[in-house]
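Note that this is a trimmed complex: some chains were dropped, and none of the rest were shifted.
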Amino acid sequence: MEDHRSSKFPELTRELLADLKQVFQTGEGQPFIFPATGSGGWETALVNTRSPGDRLLAVRNGHFSHLFIDCAQRHGLVVDAIDVEWGEPAPPDRIEEALKADADKAIQGVLIVHNETATGVTSDLASIRRAIDAAGHPALLYVDGVSSVCSLDFRMDEWGVDLAITGSQKGLMLPAGLGIVCASPKALAQNESAKCSRCFFDWGDMQKANATGYFPYTPALSLLFGLQESLNLLLEEGLENVFARHHRLAEGVRAAVRAWGLELCSKRRENDSDSVTAVMVPEGVSGADVVDVAFKRYNLSLGAGLARVAGKLFRIGHLGALNELMLLGALAGAEMAMRDVGIDIALGSGVAAAQDSYSRSAQPLTAAR
Amino acid sequence: MEDHRSSKFPELTRELLADLKQVFQTGEGQPFIFPATGSGGWETALVNTRSPGDRLLAVRNGHFSHLFIDCAQRHGLVVDAIDVEWGEPAPPDRIEEALKADADKAIQGVLIVHNETATGVTSDLASIRRAIDAAGHPALLYVDGVSSVCSLDFRMDEWGVDLAITGSQKGLMLPAGLGIVCASPKALAQNESAKCSRCFFDWGDMQKANATGYFPYTPALSLLFGLQESLNLLLEEGLENVFARHHRLAEGVRAAVRAWGLELCSKRRENDSDSVTAVMVPEGVSGADVVDVAFKRYNLSLGAGLARVAGKLFRIGHLGALNELMLLGALAGAEMAMRDVGIDIALGSGVAAAQDSYSRSAQPLTAAR
Amino acid sequence: MEDHRSSKFPELTRELLADLKQVFQTGEGQPFIFPATGSGGWETALVNTRSPGDRLLAVRNGHFSHLFIDCAQRHGLVVDAIDVEWGEPAPPDRIEEALKADADKAIQGVLIVHNETATGVTSDLASIRRAIDAAGHPALLYVDGVSSVCSLDFRMDEWGVDLAITGSQKGLMLPAGLGIVCASPKALAQNESAKCSRCFFDWGDMQKANATGYFPYTPALSLLFGLQESLNLLLEEGLENVFARHHRLAEGVRAAVRAWGLELCSKRRENDSDSVTAVMVPEGVSGADVVDVAFKRYNLSLGAGLARVAGKLFRIGHLGALNELMLLGALAGAEMAMRDVGIDIALGSGVAAAQDSYSRSAQPLTAAR
């Protein structure tokens, strides 16, 4: 292992930054890698581009968009929140309307969570970009891509994302410990005038050090080596194939939920997330109990409903290093746990639907090596 | 890591040998650890106790018992084989009969594969011991416990096993690379007069070196450290719990097979193996195709039918570090592969039966931590 | 591995926090673990206890104390710096004087780097505490213990440290990626009124989540498991033994430097650091060249002089998982590199002095196991 002060270390830094640009699908963006998490990614994106008192427009459609807004407010930013029902995607029309109403262009940025991990909803960034453009508004587009980058299609340049934020522990298949942000030239340009106080998360120090191939303070070295490996795996597989793989796995999970006769938290089929599925439990049953029983009786880690949807749903994650057999096992475990807590589920019913889906979408046998 | 010549190394050696005696359930047996595999275990058991021309009685009820016999023959031993249908356990009555017929006690040993990995059949060692005793015959009892020791109950002392043989890669949950044999005092006593040629597998060198805490040549050090960890895990869980866990998982698999309407290779319920299940495929279908499709389309490793049962079955292993969700995923994969090759299987049917089994046998929720 | 949302996770959290209190030598302190680094530790200590405009007194005696001050200033704090020559420890008399001069107690905190990694100087925290007390001043004591905690004696309670800051990658022998801070009750009490903006590094969220055994956002799970292991190793060895081991290794390095006829950057013997030694290179030679040659020709990672002492010295780290043979190899490498760049060094001279030191201080042979 290279030491982070060794004269060979810059090769690693340069490779990582170049590869990150590829996964963000950007030519001009500037990636930053902090020894933090996705939550630190929010912070670095905001404090390096904004000053206290700045106004932001944000959509709140789940727990993570709520926290993103909270992060902005704690740093002295004023957030106009568009609240939509949890389960809905970010609404381009309401964004357009709000921006059009902002005659003096006081709004400095629009905050969107691309994939709401709490509800299993993917917002349509292309249409949001079109809404901003239709309003002729110069606000920057801040996007939380924590559970989308490297799992779902994420086109930073094409969609005009100015701040793209992610972490190491989702699509990059690493332990948590890196907060990664990619800044458009427009976002970078705001760094100097941004007055929010910052030191650990400062881009200036990072840019200066990265330019020479180093970091301004000790980086999370082991995770950087892991990141190199992850990026190689993803780029070797090809991003399109990675996205297709996630879609295929998600389709099976959704088929299972339909077979169970349960509803998704996601209200619109076209916005169902390919990286996480949130399943509504029937009235009178607690989603938290499903999670608890799944863990204690069957060693299965499901996600719980958070905040406003606490107890109303459970979540099945399906991103990263995972295959159909693991998911089928997880679906089987969810069925057992649901039945244990009194949900009327025929054992094997969801599994069968997912099997059917996976069987149809598997590589044709003739093409298998 | 201690070096294998360090003055602290003997502590490890002594701990391993003591713990191995516990898992073989023996007070007097002497364990030997060779840098080899279970097949090497057969060889060391035979060549250290026998001379060319010695006669042995063996049951051939599957591919591994066939190979065990072959190993004996290649070392110049004369084997009287009791052939039974593959799927049958070793027959105590025929063993007793053969030994009774051996009036001049020419037979020096009886060879049994405790758990036939090729057919999923566990022979009843207690009844075999009774058969030998009933015949009043002094032959040593040689037992292949490769897929039973640490997975199924194995009582070396109680059942009068003289040579117990296993490897590292099954119940001990390690990579392959250790051939382990445990010798009763009666077996050890034959070492000096045994004339089969041997050097690598010689017990004399091993005993002399082990007595001082070392090995006669470089041991497979990394596996010895792994063995220490495995034995700690098993003894901490408690052997009875380990066996119960395997039984529980196997019950689910068998429930799935019944739900599929397929037959086990194992002919007698009381001898169904708790570590591996061999499933007969219908006439006109190849079990090899099931295995192939499972691997290529669904990343599932099933075992193929071997030798006499090639093509007629596929096998599902269920020993070692495994839980019910992984097995349910495997059953789901097997269902898809079976359907792909034309077996009339309702997707989810076997999974549902296994879920029902696991759900009933899971830790009561109230007792869950 | 437990999931960070599993119902068994709180056991880990509680064990980590309890063990951290032991290594900080505190009964009342509250540890916080952030997925960051020691630099993040500075930030969390400052922003959770201070408001913009607050005044601090700080000693600047090396590059890391300079950066600590810089961090405070970037968050809007006003720092009165006591500049001393690099190589000097923090001067208790000047601290006492400055605090006595602060009649209206405007100074809110005193910033000290316990062990200046850049110069190899350990300041005497006990005497600094006495100085603060002698001045009858209520300022909080902020201590950077990044290269001291778990390597050098660090008595949080006895020395009245209010904010103790460290990272994972030094005495805790882990990869970088954790910023750890321990707050005295007095420090905690300031949290509510502190106006510095914060979100990622906020203690309030952390305390609330930690109280239930969880974290407010995804923790760096793999490092938490590593931390558990490190803390176990350190507490099992015993902190006194850990400190003695570092002292013994450092004594050998200092003997080598004396034998080379070179000066330490550290000006006072009683403040020589037991975790890092900075060696002044003669006039006309660049310390950076020593570092460069050591790395390129001999695979040896030395530390370079930073900022004001750039080129004037090189540094040998000697903390964490290291033994005398590795250090002797490093000293030998440093000798070769020094000679390569023209320093008049007799090869083996420093090594011999270190050997003599280690040989005298090694465990008596009779006591060796």
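As written, the chains take the letters A, B and C, and residue 1 is the first residue of each chain.
As a working rule, a residue touches a chain if its C-beta (ideal position, glycine included) is under 8 Å from a C-beta of that chain, and two chains touch if they have at least 3 such contacts.
For clarity, every value in this text was computed on a predicted model and none was experimentally measured.
The complex is a homo-oligomer: every protein chain shares one sequence, and counting across the whole structure file gives 4 copies, of which 3 are shown.
To be clear about the criterion, only the chains that are shown with their structure count from here on.
Nearest to the common centre of all protein CA atoms is the CA centroid of chain A. Chain C is reached from chain A by a rotation of 180°, derived from superposing Cα atoms (nearest 5). Chain centres computed from CA atoms place C at the largest separation from chain B. By the residue-number overlap criterion, the interface of chain A with chain B counts as same, with over half of its numbers used by both chains. Separation between the centroids of chain B and chain C, computed from CA atoms only, is 55 Å.
Distance between chain centres (mean CA atoms), chain A to chain C: 36 Å. A straight line joining the Cα centres of chain A and chain B is 47 Å long.
For chain C, residues touching at least two other chains, in rising order: 7.
Taken in their complex, chain B has these residues touching chain A: 293, 296-300, 323-330, 332-333, 335-336, 339-340, 346-349, 351-356, 358-359, 362-363, 365, 368-369. Those residues of chain C whose C-beta lies close enough to touch chain A in the complex are 3-7, 35-40, 42-43, 52, 67, 70-71, 74-76, 167, 169, 175-177, 196-202, 217-223, 292, 295-296, 301, 303-304.
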